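A single protein chain has been omitted from the complex, and every remaining protein chain is retained in its original position.
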Amino acid sequence: MDKVRIGVIGMGRQGQIHSKNIAYRIPTAELVCASDINMEFVQRIEVENVDLYDDYRKILERDDVDAVVIASSTDTHEQIIKEAAEAGKHIFCEKPIATTLEAIDEVLEVVEKKGVKFMVAFNRRFDPTFKRAREHVENGNVGSPHIINITSRDPAPPHLEYLKVCGGIFFDTTVHDFDMARYLSGDEIVEVYATGNVLVDERIGELGDLDTTMVVLKFESGAVGSINNSRKTGYSYDQRVEVFGSKGCAQAFNERPNQVELTNPEGSHIDVPLYFNIERYPEAFFGEMEAFANAIANNEEPPVTGQDGRIAVVLSMAAKKSYDENRPVRVSEIG
Amino acid sequence: MDKVRIGVIGMGRQGQIHSKNIAYRIPTAELVCASDINMEFVQRIEVENVDLYDDYRKILERDDVDAVVIASSTDTHEQIIKEAAEAGKHIFCEKPIATTLEAIDEVLEVVEKKGVKFMVAFNRRFDPTFKRAREHVENGNVGSPHIINITSRDPAPPHLEYLKVCGGIFFDTTVHDFDMARYLSGDEIVEVYATGNVLVDERIGELGDLDTTMVVLKFESGAVGSINNSRKTGYSYDQRVEVFGSKGCAQAFNERPNQVELTNPEGSHIDVPLYFNIERYPEAFFGEMEAFANAIANNEEPPVTGQDGRIAVVLSMAAKKSYDENRPVRVSEIG
Amino acid sequence: MDKVRIGVIGMGRQGQIHSKNIAYRIPTAELVCASDINMEFVQRIEVENVDLYDDYRKILERDDVDAVVIASSTDTHEQIIKEAAEAGKHIFCEKPIATTLEAIDEVLEVVEKKGVKFMVAFNRRFDPTFKRAREHVENGNVGSPHIINITSRDPAPPHLEYLKVCGGIFFDTTVHDFDMARYLSGDEIVEVYATGNVLVDERIGELGDLDTTMVVLKFESGAVGSINNSRKTGYSYDQRVEVFGSKGCAQAFNERPNQVELTNPEGSHIDVPLYFNIERYPEAFFGEMEAFANAIANNEEPPVTGQDGRIAVVLSMAAKKSYDENRPVRVSEIG
Partner (left out) sequence: MDKVRIGVIGMGRQGQIHSKNIAYRIPTAELVCASDINMEFVQRIEVENVDLYDDYRKILERDDVDAVVIASSTDTHEQIIKEAAEAGKHIFCEKPIATTLEAIDEVLEVVEKKGVKFMVAFNRRFDPTFKRAREHVENGNVGSPHIINITSRDPAPPHLEYLKVCGGIFFDTTVHDFDMARYLSGDEIVEVYATGNVLVDERIGELGDLDTTMVVLKFESGAVGSINNSRKTGYSYDQRVEVFGSKGCAQAFNERPNQVELTNPEGSHIDVPLYFNIERYPEAFFGEMEAFANAIANNEEPPVTGQDGRIAVVLSMAAKKSYDENRPVRVSEIG
């Protein structure tokens, strides 16, 4: 089987990570070219023998490119996805697909019409710890899920500039946890209730956003769940989940940088969890790209679909509406 | 200082536990007498030289009794508390004080008028693990609380007969967790949103009750919280709390019967947590009684007041209303 | 069945613990009387209606005493055991039985001749954690033991006065671990090699003793083992064991006073293990006394025999000889 030939569009932090994984760690894939509107960014690439462009269209024009990774800014996704689909390229796209349901639906229609494969980057599904939690659900160890609790807290808030454009905490942070809730349960969320507050940084409140939130989930099966988010732990990335069911309870704890415990008269001490997504999820970033390459190589549906990307946005919208109106919101109210 | 002379009213399981603690483990207290309308129950007592009655009024008539422990059935609390207060006895009362706000308010008024000390049995506040979590909040290690998550699940549902009279899961189970949320945070809850389902046993649903619930809390300080309850884990008592704040996160895990880990090709294995409240909370049952005896001996206010007992019931009522109307309910709506 | 009527001889710390357990927690036993040459000590008793003496012979003379607990100083054990056996009393004796093999053998002979039951207080066998480790060996989860590692370290050295008379670290500390090694493995030790040093306190070295030791064990079955001891951790009692075998590995960790973990930017922190034997082994002190009372009540052999007491002393002697001569010593060299 020939290798899947990939071009990466957008060579910021995430594009660089994908590039190295494609080039070095995925035998079914090959990194052919990369682009960024900022040529400085693209030149930081740590892989050799790759064609570099400042225009993604150069990538789309190449016949020897089978698939593209879209890691450019969110506002460019819609346009690039459409052009890539038109050019017959398979697509791996960072989340969110787009910021409005209309745009997402348009994009997914084009993708479907052109028959290209499309995968959204919900990387956490490929984290070995969360995968193992999911396995315990899938293989029946947990039984029917009754309660799902997700803790997802960042070590520190992003810059204010980012906060202004990220769409708010439900779209920027909780969106991942909505996908995690669906992934872990294998179930659909039918209603959400969201509350929250500004407890970390007043400037976040001045932007009309929240920094501390609690969301309640009701699933189709009747299971209930909760997601709690914070923009700042101070200590590190706090990423834990729990699926409690009729037969058992699977808990996923944080990953630590080492397994050393120091005991002295003050107590027993271990190092804080891994700091943030770069430290915590390298295997997840690798795993999602490997899954994408393998899906194309084997002509199979990628494991995270455009529909998955759409639903997570719908749930974020429902959460926002619930918070704004301080009432539970049916997901069907959104669309 | 003379010992506090105590009579125990109601010698079921809880009365027996209190009796032994008073007699054997609390140097400031002395067990003088005990009563139960069922003389068989009172005769099961494992302490010697204690006067036994089938009528609690015999206890209230004795001049050499300083205080009573009321561990009889809930429907008798109101009457006994009033008579005990009239007789000038200090009172330790199992929760709930009574089942209506009117009754509670009447009782608390009598208690106040007569100037006797009154303590409600929220035993978990005296569990060494939850006390330590509270200490981390009190001494500032956690900073300002932002998020409080409480997991509280029983190993197996009670008998249907009990379920019929217990008032429903919010009054029977969540009531403890409402108190825990107040205790841990040192804050008041101003709004609740409750949802839930019948996932464990259909017969619970037929009683109009729930067996799986999720409650969201909003605190006066702006903190948010969640309580998740289940009537059945299958594995044992699952009692964990977490207080996440501006400076750190205090997590309280389950207690295990031993500290042995067995590793074999199937994995590493440890025994399930302690089975239920009798196994998990012996030190808490002791600690609450010790605190009561010491409060009387030192003429101090007991650490859990009638007001604490009242608020927990109000919060349970708010949760019930929230569930019934599927909307967030302000605590001030209740009274 | 009548209760086993017990008199306690020696009312120091250990005698007091045994007295309360007999009186309050063991339904098959009854505390009849207690003695100490120091009447102040015996009067500290926290149990009522017990006859108190300053002469243990008063206890031995009573017909209504079935058994005695000998918790007086080691140098009195030989004499008291002999007299108690002559008086037909069953005997529970703190370790060591005596300080010379001759004395031990004499004592055991008298005990056997008089047909009284005799139990040595190796309390750790009754600790829930070590019992669970033993269970994993007994029920085959560990398979054939291959390697046994025992860590046994005190929080702080005892007073110099005690150190002068305790017989040295191998007789005072390692003796417990030798018994633990036999208990866990169900096997006999045939050879030991002991080394050590003075690293904690020079004054211990000036007494000709060690404060830090490492002993290698060879078992009859061919298994090997190690025991490491220290007189001072600074943090608390460090009591852990591990049995590694053909099918798995059972590890027993320290017990903590609570299950709370605090995570802040410096790391995750839990409280130090329980401080010393009083804190760590209350259930073991109870368990050994319960086992003794039940053995007498049921006319069975107690679970820790005089022979067990003798072997632990022999192993301590072998360790001392090994250290003195810096060579492995066969246990059969001792006697």
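Labels for the chains are A, B and C, by order of writing; each one numbers its residues from 1.
Here is the rule we use: contacts are C-beta pairs under 8 Å (C-beta built on N, C-alpha and C of every residue); 3 or more make two chains touch, one makes a residue touch a chain.
Keep in mind it's a predicted model, so treat the numbers as computed, not measured.
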Contact set of the excluded chain (shown chains only): A, B, C
Residue among C:Pro96, C:Pro128, C:Gly225 or C:Gly309 touching the omitted chain: C:Gly225
Per the touch definition above, residue among C:Ala121, C:Cys249, C:Ala284 or C:Ala318 touching the missing chain: C:Cys249
Residue of C:Asp238, C:Glu255 or C:Glu288 touching the missing chain in the full complex: C:Asp238
Given B:Arg44, B:Lys58, B:His269 or B:Lys321, the one touching the chain that is not displayed: B:His269
Residue among A:Glu46, A:Glu109 or A:Glu206 touching the omitted chain: A:Glu46
Contacts of chain A with the absent chain, listed as residue ranges: 20, 24, 27, 46, 48-49, 128-129, 131-133, 136, 141-142, 247-255, 257-265, 271
Touching residues on chain C - with respect to the absent chain: 144, 146-147, 149, 151, 153, 193, 195-200, 212-214, 216, 218, 222-226, 228, 230, 233-235, 238, 244, 246-249, 326-328
Residues belonging to chain B that touch the chain removed from view: 234-235, 238, 263-273
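The criterion applied here is as follows: only the chains that are shown with their structure count from here on.
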Distance from chain C to chain B - Cα centre to Cα centre, in angstrom: 39
Centroid distance [mean C-alpha coordinates] between chain C and chain A, Å: 57
Multi-chain contact residues (two or more partners), chain B: 247-249
